[in-house]
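Handing you this structure, nothing more for now.
All protein chains but one are shown in place.
Read from first to last, the chains carry the letters A, B and C; within each, the first residue is number 1.
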């Protein structure tokens, strides 16, 4: 339809298309409001008469993000339709500044779709990250036994559910033994400021791998809605690092501003761990500082348009997974 | 432009048009996301497979509002550009679940526009409403003296401001003696659920009359974005009344359900104030109950399209009010 | 310890005590800030010099609640430690204006405790409430089969979990097949305004019975922190009913204010369903109106102090339910 609202062709191209995530999940951008230009307009209302018009859109947006002037980015909204396993949904919902309408297991019959990790994502407890998994996959045999067990338990839970709703037991009770791997779905609306916060936490390597998969697809979508803001987020948030008071002091022992740039202090040798400990850094902080000196490249979060599916196809798949007695 | 997003012709008709409020203020709907249909879609995600498809859009939206299922209405967003006196802005900003970018008196020169109440709105302290004004205007002579005083004080404040910025005193200091009647402006974005809450409080007769004026125009705008929701809000919120436990007991002494409707209890006479006092109602609650039995008609909040102005015209007016030394 | 803060003996009496809910859950009030008096103080800051000091604490608090002046009640905070099945946690977490720290299945081993509905709470789908259950329990035989099925599926899920963590599979993966009936726990902090909103929705008869059980215990706790506010909430929120514009018009056909109270209009007969339909009420609204004329008594939500348990006892029970290989 025809509209006077700000419209972004790259976003229109994917609007209402469904991108698969994990084995049965998806993310679709179903609506959006505003773009980089809306952020600029909102910011410009602060810089009214008598101010120098210094910056162009890109410069202004990057300045705002670098200096934590985040309110203008609240002026852009994105709305997604998503399906994810419930253990992912439970992490996701912790982001409170968003609007949600979730599929209701009290009203409706649940599609019996369960998330089964792929062999490459099935791994042992990480020795390094107390809440994560190893980079390497667990042995094939272990995976095979896990799959057998998952299938047995899920068949049992699905059988119970079908039997209970078949007996017309209240749906709110029938669903209580469905596993956390069961897929649910929701509409989720959020402004750009809060979406960036979500992505910073959930696309990060220490987030659970499964939610990272969602975050990466959503980052690719917002890149189409607000590409300049996306780039600024990569540079100033996602690929940035904070340096603490102690770390700044350690840096200052080695570096100094020079007339024409920055330079190593003449004769600067090593700032030893011992020295940093005396400056108040914990052993763990010292390791973290050493890591920050090895920057990682910016990720490529471009959407693969070849994977886009239609709403109808996805809806049919969900519908067919509802217990058969109730079709 | 062409878009696949939900688009509402009645909203497009006023998009970006400026509606005057008070003597120098305005409200403009500058962007919107969604409509009644988005609320229905979000609600339907809860009512998936296995549920009876009972209701059409209007029935569903009215059901949701009547039963306080408010989350689907968060799926609609409206963005306004508004100018209002600072004492109005200070009431407005108390609504926290919204996004704001305000004109900055630290960066920018303030337009020297002040709100002058019209004679009909200048009134004595209400004897009835401790925070409001009389329904009747104050005497003409009193108004004339007030106007003289306002003009004197504002000329003094405006002169100070112009002199201070002329001397290049920091703007953040120059502005500290501007009166609360000075106009400011902002972009304000809010979802429909929170906008309804704002309108319920701010279009109500006990709100300050000046902010009611803004609320009424905004209600007229949202009526064009989501007309079914607007009507449901009038019926179930704005023109509705809560009855307390004690009031329900008093009603039940006089009324009862009948086979084919509701009826006065046979022989029901008067429930006296004395009786209601015994039931725990305070004298004030008894008065309130008596008032609730005299329903007021729904207001007509239709926009007057003849008053719509262009962005350019309004912007020029603001710009010309900036201290002349700085044009 | 000694404190200058407002302190409420009735709250101190239960502070840190654990009240059982469902078969393995609990609620404990672990901290609180303020009381009825804090609400009064915050409200009085608005009513400064020049105002009549009309009301005592009770009158003021009831006035505030009746007239939706809710901000002073944000000045009171309650903090709870709770354990509940995950399907309850998923409803609870939808209340966004609260602070939460939940037990993490990524870091920690889950206690293998599952909620088993009691026979009296196991019921068929309600014919009346599309999302609820019948008032009457389902047949015993049906319950017995459900219990057998639950036990089989839970044994399977618990066995998988124990095996997976025994093989040192990442905890974030091991837990994905635990059923929604598994207990989790959290610290939950909320202000009184938002707690009232939570209780209004979750202690209501159309909420899932299991979350009602939690809400009722928490209501009993807040009654000890702020008894006047609690009573006002019962009278003006929990046991109150809204009347829509149409319902008010129907009432006005039957009732009118009288000199000394309210009375049935002389000669008022029946307002028929037909008539109400003409006034715009749907069949469902007409039924709802008829129900509102039969007020229900206020519930008794007093805590039973005899059920209070110690933190140590409860903690031991949780700890013992962790897979035994890992004690």
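Just so we're on the same page, contacts are C-beta pairs under 8 Å (C-beta built on N, C-alpha and C of every residue); 3 or more make two chains touch, one makes a residue touch a chain.
Here the structure is a predicted model, which is why all the values come from computation and not from measurement.
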Options B:24, B:62 or B:171, residue touching the unrepresented chain: B:171
Options A:4, A:124 or A:292, residue touching the unrepresented chain: A:292
Of B:67, B:94, B:144 or B:316, the residue in touch with the unshown chain: B:94
Given A:1, A:135 or A:239, the one touching the chain that is not displayed: A:239
Chain not shown, touching residues in subunit B: 85-87, 89-90, 93-94, 96-97, 100, 104-107, 115, 117, 122-126, 130-134, 138, 142, 145-146, 149-150, 152-154, 156-157, 159-160, 163-164, 167-173, 175-181, 208
Interface with the unshown chain - residue positions in subunit A: 51-52, 59, 62-63, 66, 68, 71, 94, 130, 201, 234-236, 239-252, 254-258, 260-265, 268-276, 280, 282, 284-286, 288-295, 298
Subunit C residues that touch the omitted chain in the full complex: 1-7, 12, 15-16, 31-34, 38, 41-43, 45-51, 71-72, 74-75, 77, 79, 81, 99-104, 107-109, 111, 165, 171, 185-187, 189, 191, 318-319, 322, 326
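One rule holds for everything that comes next: only the chains that are shown with their structure count from here on.
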Proportion of interface numbers common to subunit A and subunit B (over half same, under half different): same
Multi-partner residues of subunit C (at least 2 other chains): 94, 130
